[in-house]
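As you look at this complex, bear in mind that one protein chain is not there, while each of the others sits in place.
Then we have chain A:
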């Protein structure tokens, strides 16, 4: 099974919601770009039922080049984390899988 992509989501909005193809594509683009924009402005994004995108500020710490063993400092950085909501977690846990 191939990965779900923006093209698949736009196709779904075209077929199931009756948007025209251009509108469908735009809505999908805006969905991800508005979330990105909020995160870029240091605003977390809470999508109830799905999960929360949060920002974490990491302090700088000493690192090492694993090949040469040379010490290189890892600079302070801001990263995005995703915390799945209870509902999503519960639905996924039921996946029996093949493992």
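By our rule, a residue touches a chain if its C-beta (ideal position, glycine included) is under 8 Å from a C-beta of that chain, and two chains touch if they have at least 3 such contacts; residues count from 1.
Here is the rule we use: contacts and distances are computed from a predicted model.
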One chain is missing here; what is its name in UniProt, given the choices "TRAP transporter large permease protein", "NADH-quinone oxidoreductase subunit F", "Integration host factor subunit beta" or "Glutaredoxin"? "Integration host factor subunit beta"
Touching residues (missing chain, whole complex) on chain A: 1, 3-6, 8-9, 12-13, 16-17, 19, 23-24, 26-28, 30-32, 34-36, 38-51, 53, 55, 57, 76-82, 84, 88-89, 91-95, 97, 99
